[in-house]
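Excluded from the complex is one protein chain; the other protein chains are retained at their positions.
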Amino acid sequence: MDENTALIQAYKTLRDKTVELCKPLAIEDYVIQSMDDVSPPKWHLAHTTWFFETFILKKFSKTYSEFNPLFHHLFNSYYNGIGLPYPRPKRGMLSRPTVESIYSYRKWVDDHVIHLLENSNNEIQSILKLGLNHEEQHQELLLMDIKYNLFMNPEFPAYVVTQTQADSQSKISQLDLIPIQGGISEIGYDKNDFCFDNELPKHKHLLQPFALGSRLVTNGEYLEFIKSGGYHQSNWWLADGWDYLQKNNWQHPLYWFQQENKWYEYSLNGGLKELNVNQPVTHVSYYEADAYARWKDTRLPTEAEWEYFVRKNKIKIDGNFLENNYLQAKTSSSNQFFGDVWEWTASSYSAYPGFKPFVGELGEYNGKFMSNQMVLRGGACVTPKNHIRISYRNFFQSEKRWQFSGIRLATNL
Amino acid sequence: MDENTALIQAYKTLRDKTVELCKPLAIEDYVIQSMDDVSPPKWHLAHTTWFFETFILKKFSKTYSEFNPLFHHLFNSYYNGIGLPYPRPKRGMLSRPTVESIYSYRKWVDDHVIHLLENSNNEIQSILKLGLNHEEQHQELLLMDIKYNLFMNPEFPAYVVTQTQADSQSKISQLDLIPIQGGISEIGYDKNDFCFDNELPKHKHLLQPFALGSRLVTNGEYLEFIKSGGYHQSNWWLADGWDYLQKNNWQHPLYWFQQENKWYEYSLNGGLKELNVNQPVTHVSYYEADAYARWKDTRLPTEAEWEYFVRKNKIKIDGNFLENNYLQAKTSSSNQFFGDVWEWTASSYSAYPGFKPFVGELGEYNGKFMSNQMVLRGGACVTPKNHIRISYRNFFQSEKRWQFSGIRLATNL
Amino acid sequence: MDENTALIQAYKTLRDKTVELCKPLAIEDYVIQSMDDVSPPKWHLAHTTWFFETFILKKFSKTYSEFNPLFHHLFNSYYNGIGLPYPRPKRGMLSRPTVESIYSYRKWVDDHVIHLLENSNNEIQSILKLGLNHEEQHQELLLMDIKYNLFMNPEFPAYVVTQTQADSQSKISQLDLIPIQGGISEIGYDKNDFCFDNELPKHKHLLQPFALGSRLVTNGEYLEFIKSGGYHQSNWWLADGWDYLQKNNWQHPLYWFQQENKWYEYSLNGGLKELNVNQPVTHVSYYEADAYARWKDTRLPTEAEWEYFVRKNKIKIDGNFLENNYLQAKTSSSNQFFGDVWEWTASSYSAYPGFKPFVGELGEYNGKFMSNQMVLRGGACVTPKNHIRISYRNFFQSEKRWQFSGIRLATNL
Partner (left out) sequence: MDENTALIQAYKTLRDKTVELCKPLAIEDYVIQSMDDVSPPKWHLAHTTWFFETFILKKFSKTYSEFNPLFHHLFNSYYNGIGLPYPRPKRGMLSRPTVESIYSYRKWVDDHVIHLLENSNNEIQSILKLGLNHEEQHQELLLMDIKYNLFMNPEFPAYVVTQTQADSQSKISQLDLIPIQGGISEIGYDKNDFCFDNELPKHKHLLQPFALGSRLVTNGEYLEFIKSGGYHQSNWWLADGWDYLQKNNWQHPLYWFQQENKWYEYSLNGGLKELNVNQPVTHVSYYEADAYARWKDTRLPTEAEWEYFVRKNKIKIDGNFLENNYLQAKTSSSNQFFGDVWEWTASSYSAYPGFKPFVGELGEYNGKFMSNQMVLRGGACVTPKNHIRISYRNFFQSEKRWQFSGIRLATNL
């Protein structure tokens, strides 16, 4: 199969997958935006399409005509170089274009992209791969946002009910801290396929000896922190975190709540469920992850430590990803560096030495967000498996927690 | 036809009319809430149903079972006596219940109401009439809210395109100030049919001589105020109005905008249209109405003056109402005391001497809003005609302007 | 004594009084602004001086030169016609001019005013009287603002300790509702001396029969409302009031607090004191006054009723005013229509029929505030006695309560 055919195939598969993720939605579910951070599902469907239209069709196709000139503005997320984006907090105010119209938009663009791909060149292929990775990110965002939107509804509707069998509450392994020698490590992307600009350049880094948790922190372990009064004792918290906690009256991770002394958790795969104490704690902010680590007299790993550990131990990229259709983290075990939950690191999101952003307007993709965010590693149960690399850097502000984020501990040696 | 049969007929007609008003909507249009003041159309459909369920079926039907217990909370607007209402600014975050489900709710409640009406009593009939008037108010609110929601969309979609022929730009009559002797007037509802509690008791009021505008102020006349710099000269404005204008950067009435020296207006019946200078200015706030009057060296009439003038001149309740399906004010003429636009008065919304609120939880209907609002009179092109009475008192805060509000001038003699 | 000599005397006396009111202050107390509504004492000292400078010296003195050109901007309160006022919420950010410099400013202006008054004319005399009344208003504001500023300090410092003897807790009279026939009343100022524009024109008003409380509502009576759960039951409250109460967590009047089951009140004349149950409740908002009245199955009087009652019963303007130096309301008795506390009325602050604002820039004095405020009548223990007239209209927004405001009940007959 030549590259173009393969790309066409990959393109179709991915685009179909996004549509499939929306199958369980009612039309009404496509429209709402229950906080500024989330986007309406129909916006994701349109924006990912806009990306191909803007950076491929408009640049490389001589025959392409815009589906709707207004979309140039409406579905621009944050590319100031392209024009003024429609204000993010107002995405939920748009009833039009309708869902049907957005599906027509997708078809229109897909037809043109596929046609163009039949005779593409290196540059097109390269941007197309970026577009595919971009849409993979939005597949995860779609599920994150749907979860938040449905959770805000007092009905607590489930997205799907896929969990035919309860995840066992069987015994889990002890959490050990596995020591590892320091030294000069290499970090960053080291292959010849696609990666994001923020994973480059590969470079050397000096590490002190450290130890890393053998498995993720569980709901049950995190519950101990809550029960010990952790959300009411300022000493565990970063100053910003303590302020945020008080202003927002945090008492527990997002999606948890307590009723008559029992703890429940809202999930995509079955709505409200009794909290499974053996599953990795999920939907915690950096502030909560950091406070928990301090309470345990440990700390969070740096991203360099995490990557070094994974490379040294030749850990495979395998685990509970989007393809599983489970959409929730599975029982904590020694094998969850990839999938299940994103792992907060103690590293602020900054440029690697020698970092060069993507060329042109796509330079806005990653670089301009390198302030006030922390890096997360490893992917989650809502991340497409082939989206993840050992060098993959996800990033969120310290207070965010609607992403599937969890905790792996570390210590100095 | 006995009273019960008549009521059933009225009930069915009214309920059908509400549904008919939603016909032009896409499912997506039912969901959104583009500012705190507006509600999603599906919320109106459900809330009006909730009203009958809560104040009639739950009180008087022995066989009624709730359609969905959660609706008790979700569709309570502001009746604290009934329970905690779902927060108003979050109505647009609810994708569920779906539109289809809300139509099922309507049917469920309708069936039970009609069944109950077959053997009703005075008390039921009385509350039912209130429920019908309540739903008439929400028919108007539906159109106000749909207009705002669609206007916020950069596509400026029309709600309907009913205007087959342009409203003539023919000459209009001169605006005269018609003098009227003062004296003791009677104000308030004086018949034996339904009215709101706030129209009672009928009482005497002493009026000084005054004069009232022979017709409504037009877009063209208001444009003169804009062109003279009215929005940039503090001396015309109430202090609160001047603050509000500056904070919100008001330059003209809501739904107007200027492009290349031409003025346009967004309308329900055709989307963006060139401004018709002979139509009554609409969608102005009290602050704007008051400033315009001061600029003309006049003032707004009090509600007592308005009612006295109408009674004295035996003006009929006739005009451009919802039933016209025109949904926009028509050319300014001497015959528009009723319909077309609500007329701002200089009267703050307060209790008539001896005012008694409706009994029980329905006492929250009007009385508790008697602060910081101004009275408007006469009904508009989106008001059901038989909803209006000479004594009818509408009310809005001074800065609101998404209602169809206009200006009639007055002076002292 | 000729008019000029008398005016010079009145001017000196009044200006000295203002300075005397500041005697108990430390320099630091002159500077702070503990909420947007209050102004630093030194700002009051300067603004009242600015008033004479701006509206008298700059208009009528040929020899006057500005003390400091910057003051034109800094000490303009809200006269947009004069120039852009310095932003109100930032008055507490100004350490300069110093207090000493402001006293020099006062002296500079006083010398020039007195000189001018030696040969004044009618116009000057008329504006000077307005300036004197203006400064009387600011004497009251000074004490209101000092009270709030000192109360915000966890030390709760007293302004003065004048109360050499405790106000007796002796028995008080029963609260009767005194009936009065309605009819055509005259309301508004009816003499030939100074009054504010908002008290004119005198006009006829038709009143229904009503009854008025024989004395003010006491702290003890208001406490019953609190104890009965009044601050937790929405049914007593206007909708706006209930919102405001919840957002601000109101549990009692301003300046009250409870410690170990005892109630205390912060006062100007002695700091924290045990609550005297026989004194009129003070520092309640309109919302609280209205809710209390509803709880008692009564209502607040209109301003026309209040004025009519006072005129009909020939009640003298006598009582506990600023000149008493007591600075707190005295035991509730049948003789407190004037002084002690301002009495909330059910009348929104609006123009009398035929109202004409002062001429020129002074037209901004009262008229532009005629929206979203309620009228209070009678003056308080911090009001200069000769500032009050039977027709005097004070006004505040419904949620304000740092003024000395209390409650007199009324009913329909």
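Order of writing sets the labels: A, B and C. Residues in every chain begin at 1.
Operating definition for what follows: contacts are C-beta pairs under 8 Å (C-beta built on N, C-alpha and C of every residue); 3 or more make two chains touch, one makes a residue touch a chain.
None of the values given here were measured: they were computed from a predicted structure.
Asks: In the full complex, which of A:Tyr64, A:Trp237, A:Trp256 or A:Phe338 touches the chain missing from this view?
Replies: A:Trp237
Asks: Tell me which residue among A:His115, A:Lys129, A:His203 or A:Arg311 touches the hidden chain in the full complex.
Replies: A:His203
Asks: Write the list of chain A residues that the hidden chain touches.
Replies: Per the touch rule, chain A residues meeting the hidden chain are 78, 80-81, 184, 203-206, 208, 210, 234-235, 237-242, 286-287, 290, 299, 346-348, 350-351, 353-354, 363-364, 368-372, 398, 412.
Asks: Would you write out the residues of chain C that touch the absent chain, in ascending order?
Replies: Counting over the whole complex, chain C touches the hidden chain at residues 26-34, 42, 70, 73-74, 86, 90, 92-99, 149-150, 152-155, 157.
Going forward, only the chains that are shown with their structure count from here on.
Asks: What kind of graph do the touching chains make: line, ring, star, complete, other?
Replies: line
Asks: How many angstrom lie between the centres of chain B and chain C, each centre taken as the mean Cα position?
Replies: Each chain's C-alpha centroid was found; their separation is 38 Å.
Asks: For chain A and chain B, let me know how many angstrom lie between their CA-based centres, rounded off.
Replies: That pair's centroid distance is 46 Å.
Asks: Can you list the chain C residues in contact with two or more other chains?
Replies: Residues of chain C touching two or more partner chains: there are none.
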